[in-house]
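Of the protein chains in this complex, all but one are displayed in their positions.
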Amino acid sequence: MNVSRREFIQITGATAAGLAVSGLGFDLSPVKSRAQMLKTQYARETVTICPYCAVGCGAIVHTGKRGAGRVINIEGDPDHVINQGALCSKGASLKQLAENEKRLLEPMYRAPNSDKWRTVSWDWALNEIAKRVKATRDATFTAKNAKGQVVNRTTAIASVGSAAIDNEECWLLQAMMRALGLVYIEHQARI
Amino acid sequence: MTNHWIDIKNSDCILICGSNAAENHPISFKYVTEARKKGATLISVDPRFTRTSAKADIFAQIRSGTDIAFLGGMIKYILDNRLYNKAYVAAYTNAPFIVGKDFSFKKGLFSGYDKTTRKYDKKTWAFELDEKGVPKMDRSLKHPRCVFQLLKKHYSRYTPDKVSRITGIAVKDLKRIYKAYGATGAPGKAGTIMYAMGWTQHTVGTQNIRTMAIIQLLLGNMGVSGGGVNALRGESNVQGSTDHCLLWHIWPGYLKTPRASNGSLDAYNKKYTPKSNDPLSANWWRNYPKYSVSLLKSFFGEAATAANDFGYNWLPKVDDGVPYSWLDLFDAMYKGQIKGFFAWGQNPACSGSNAGKVRQALKNLDWLVNVNLFDNETGSFWKGPGMDPAQIKTEVFMLPACVSVEKEGSITNSGRWMQWRYQGPKPMGNSRPDGDIIMDLFQRIRALYQDGGAFPEPIRNLKWDYLTDGKYDPHKVAKEINGYFLKDVTVKGKAFKKGTLVPSFTYLQADGSTSSGNWLYCNSYTEKGNMAARRSKRDAVNGIGLFPKFAWCWPVNRRIIYNRASVDLKGEPWDKNHWVIRWTGSKWIGDVPDGGWPPLGSLEKPDPKSKWAFIMRKHGHAQIFGPGRAEGPFPEHYEPLECPVEKNLMNPQRVNPVAAIFEGRADTFATCDPRYPYVGTTYRVSEHWQTGLMTRTQPWLLELQPQVFVEMSEELAKLKGIKNGERVLAKSARGSLECTAIVTKRIKPLNIAGTVVHEVGFPYHYGWRWPESGKEDSANLLTPSAGDANTRIPETKAFMVNIVKI
Partner (left out) sequence: MSKSFFVDTTVCTACRGCQVACKQWHDLPAETTQNRGSYQNPEDLSFDTYKLVRMKEREIGGKLQWLFFPEQCRHCLEPPCRDTAGQPEAIYTDSATGAVLYTANTRGLNVKEIIEACPYNIPRASQDGTLAKCDMCVDRVKNGLQPACVKTCPTGAMNFGDREAMLAMAKKRLKEVQAKYPKASLLDPEDVRVVYLTAFDPALYHEFAVASGYASGITRQVALRKMAAPLTRWIRALG
């Protein structure tokens, strides 16, 4: 991805690595700063849109090319025509959303009346959910309502969400839920 | 938004009411600031002085739930002082339409109200039609029953004095605001409204926005640059998720969810395709069957044929007259009628109004699937405050979704811009893109139905071919949403090959020869490529910040909708400096026009090739008189369901006579109850987002706003002996919340009809799961299960509470 830098500012009399040169032979790196090299220097750049409010600000994601390949830095995209590089406190902290030790990383299951979570595999979780969907749907499916009109639905399964997923995912989600016969389909736009 | 974020810079007067843009849409202030530096006036009207108010030229503190009184007073001011754009009003709105003789408004009720059903029979609200079936009009606006005269009469009661006594805003402040905003009625001037949930989350939410829409139409502010009715939507893709209709009442592209009485596709299309007998009305929804059939083709692919009504009856239908909205859903769950539940990227245990009821309802489920980035109060409800896991039978599956930067796809911002985003790092751990989870889950469900089950047809026939190399492929879905030609066809003289993408919705067909998962997005991913991924920084010829080749916006990349109203009858822009479209004599230039027809020319002898400006309306005119709304064609002030006043000063009906009200055990209310003497409201802060799940898990953001708080005036704090920064208990008829008191000069006691009324406010971003102290919980424990009569959006912006020391 070719991301230009219209914020580029001119430095005269200094090269990119000029800071180390003190003439005195000391390490003059500022505390907690990498003065000679940008931490993003060898990162891969991708553009994204902020996942918080609906202004739709652009941001640049710097991902490490080596090691775990995780996010090194996220900051405003200067080439985005709306925010032109700006981000609010939430947008500015996006890296911490991705690189967050509290994130869920495995499917989990809580059995009836249990007081704890159990880590499970995706295979197991999705198969079990599919079975529950079928059992509940088949047991409650209504072909005709009280007036005898064709309704082909179940009102015993409901779904809420989500304004936080992509358009393509929203479309798939509603298609799946409608094909299953759900009518209780709602999300954030209602509240 | 009818306009878009950048366009705010072109405004002459910005009213921020029902939103707090500086805090909740901070980057919008790039453009608010730019407008102000060019001389625009910024007005902030809010129950408290916010970071938006801090930058405003004029600030007024309003009592929550009284916006219609405030705005109705503005309508009266605009009419009394003739500040409206008469040429615009006469040509583009239904102000000249004649309303039937039997229409009336008495004692707070419009004609046709039935007390027992709490519903209106709307037949007396209809327009008089001529012999051809076209509404009768008086373009001079003088007919005593024309909309304009009825409007004058209706709002004649909204005097500054009465409005002041209801809202708490001093008369002099009201007049200052009305004058500043009313000045945008001058041709060439533009005023804009930035609103959000502060207006929608009321039992009169829809009518709050209708009142503002009336103002914008009177002032000629619709369709113009720097104007519009701009809902500042709160989530990154709530516009897209609404467009794709993850909502009970609509199908993708705002088509109607079929009712049980719509027994066949033909009956369904007939019912929802409006008919106009006016040759000058574009009546765009006449194309309804093209969109519905194309959608069914996207749902069911080749299995959808004319012989089987394109699979119409494979899709579920709702009972006529029965709502299935959020409040109804959780009421049904509370009553044990719902067994299985998906909470997908949403946290209802904190976001639902009357959250205590929601949390109790979850106990009645057999199974719950919770898909999210973090453990939340919904997935772990069974170990939340006051819960005994041993007594809760619900099975819970918690599925880890990945973060947006770890996947590819598009989202649609508040300005209707669809923007593509790319994958940075791979999903962390075993988290997966939501799209991947949905694809996988449905394949597994479908497999189970190969051996039978109840009504397996829709499950077996759903088109589900969106994988590439075994993984969810967002490009394939984006193309399906845009739509394909399914046969070699010639449309409008152009030949198209089977399997190619449809260039725009004007080419969609009702015969099954095209598919489109959402007609509004047809034009977003074409043979020219992925329009949402465009990045050109070149502006359009009018230089007003449209950036037409940056991303893509619906419909058909029109950046400012209703733009045919931005010009006069000759096609000349009202505003020569910030023009949107302009007629060159042979074509329109500038933005994508609302249809390519030539200008009207004149009202007396309109060009027969032209069309009225508001093409989405059946009669081609914007609706100052809105006969489709549940509580009446003109907005009227009603008090919130829970309010501090015994009487509505505007009319004898205290609350909206058709508001959605729940009356079960968990739905108690308290009006004018000394136990709950203070008005409460909820809101957001800049540093957190929604229920806070994606922000209170972040140390940097938690550092900025670590705890749930209640803001109150110095006067109220003194009265209650509360010190700044101490923990207090807030109580409503439904629940209580421990929070930190912020005693501030930014809220003052209100003078409501001579009585002192205190208002307090809470951010609703918190929940017991994070921060780990477990002591910060949701302000929705306090809010009521009552809703708007049209949308059934809960009234979380105005309710009654008490604050006590701990």
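We call the chains A and B, going by the order they appear; numbering starts again at 1 in every chain.
The criterion applied here is as follows: contacts are C-beta pairs under 8 Å (C-beta built on N, C-alpha and C of every residue); 3 or more make two chains touch, one makes a residue touch a chain.
These numbers come from a predicted model, not from an experiment.
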{"item": "Omitted chain - touching chains that are shown", "value": "A, B"}
{"item": "Sole contact to the chain not displayed, among B:W579, B:F709, B:Y764 or B:F799", "value": "B:F709"}
{"item": "Residue in contact with the excluded chain [from B:D173, B:E377 or B:E687]", "value": "B:E687"}
{"item": "Residue ranges of chain B at the interface with the undisplayed chain", "value": "22-23, 26-27, 29-30, 33, 37, 49, 51-55, 59, 685-687, 699-707, 709, 723-726, 740-746"}
{"item": "Residues from chain A at the interface with the omitted partner, ascending", "value": "5, 7-14, 16-19, 22, 24, 26-39, 73-76, 78, 83, 85-89, 91-93, 95-96"}
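Assume only the chains that are shown with their structure count from here on.
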{"item": "Distance from chain B to chain A - Cα centre to Cα centre, in angstrom", "value": "23"}
{"item": "List of chain A residues in touch with chain B within their complex", "value": "1, 44, 46-58, 61-64, 69-71, 74, 79, 81-84, 86-91, 93-94, 96-98, 100, 102-115, 117, 122, 125-134, 136-138, 140-141, 143, 145, 147, 149-191"}
